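Inspection log for the structure reproduced underneath, given as structure tokens.
Showing chain A:
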Amino acid sequence: MLRSYLPALVFLLLGGVVGLAFALLNHRLGPHRRVAHKQDPYECGLPSEVRRGFRFGISFYLVAMLFILFDIEVIFLYPVAVRVRAFGAFALYETIVFIVLLAVAFVYVWRRGALEWR
Partner candidate 1 sequence: MTATTFGWLVLLFPLAGTVVLGLGWRSLPGRSAGWIGTAAIAASFACAVVCLAALQSHHPGARQLTSTLWDYAVTVGVDARLSILVDPLAVMMILVVSGISALIHLYSVSYLWSDRGYARFFSYLNFFVFSMLLLVLAGNFLVLIIGWAFVGAASYLLISFWYRRTTATRAGIKAFVINVVGDVGLVLGTYFILKHTGTLDFVKTFNAVPHVFARDDGDLVAGCVLLLVGAFAKSAQIPLHTWLPDAMEGPTPVSALIHAATMVTAGVYLIARLHPLFERAPAAADVGAVIGCLTLVVAATIALAQTDVKRVIAYSTMSQIGYMIMGVSVGAYAAGLFHLMTHAFFKALLFMAAGSLIGAMAGEQSLNRMGGFRRAMPFTYAAFVVGGLALSGVPPFSGFFSKDEILLVTGERGGWHWILYVAGYAGALLTAVYTFRLIFRAFHGEPVKEATELEHGHLAHADHPFNPATGEEEDTDVGFPGPEHHIAERDPPMRLAMGVLAVGALVAGLVQIPKVDFVIDHFLHPSFADSALYEVRTKNGLLAVGLIVGTALGLAGVAIAYRIWVTRPGTAAAIQARLTFVHRLLVNKWYFDELLDLLFVRPGAWMGRFAQQTFERVVVNEALVGGTTGLVRAGSAAVRAAQSGFVRYYAGVLVIGIAAVSLYFLLQS
Partner candidate 2 sequence: MSVALAAARLHGPHIDWGGLSPILALLGGAVVVLLVGLAPRREVRRLVASGLALVAFAAALGCTIWQWDASKSIVSGALRVDDLALAVNLILVSAGAATVLLSWRARASGEAGHGEFYALVLTSTAGMSVLVAAQNTVSLFLGIELLSIPLYVLCATELHRSPSLESGLKYLVIGSVGSATLLYGLAMIYGATGSTDFDAIASAIASGGLASDPLLLTGIALVVVGLAFKSSVAPFHQWTPDVYEGAPTPITTFMAVATKAAALGIFLRFFDVALVSAQVSWAPALAALATISIVVGNVGALGQSSLKRLLAYSAVAQAGYLLAGVVVSTRAGARATVFYLAVYLLMNLAAFAVVVARERETGLGDDIAAVEGLGASRPWLAWPMTIAMLSLAGIPATAGFVGKLFLIQASADGGYTWLGVVIVVGSMVSLAYYLRVVAAMWMRPGPSLGATEAASPYPAIAGGSPEADPDAIGTSTPAAPPAGDGGPGAGAREGFQPEVVGLALAAGAATVFFGIVPSPLVDLARAAGNSLLGLF
């Protein structure tokens, strides 16, 4: 019973250790400057107190949208991974075609300037 949960336990432990390690290292090695924003609850480059009527930049949405798309497309690789032995070389061709199509989309997005931050 316990045995089957062992991998999960190990995984949790490892996660905690690695996370802690990085945090400590960051604290030790990184430079320390005290800025007002650093005291904000969410420190991710945006002012946390948003004025009423404030809107995110359009580019933010654009990139977010593109991210969702490219991110979710990868889901199609999972079934291939499950059956990769059964399909053999065909799985490889299939994946290549899929990646090429994604690349086409990427080229298009890039050339249209959707990735430039305005």
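On how the list was made: all candidates are chains of the complex that A comes from, given by their letters.
Here is the rule we go by: a residue touches a chain if its C-beta (ideal position, glycine included) is under 8 Å from a C-beta of that chain, and two chains touch if they have at least 3 such contacts; residues count from 1.
None of the values given here were measured: they were computed from a predicted structure.
A.B. asks: Which candidate among 1 or 2 is in contact with chain A in the complex shown?
C.D. replies: 2
A.B. asks: Which positions of chain A touch candidate 2 when the two form their complex?
C.D. replies: 85-90, 101, 104, 107-108, 111-112
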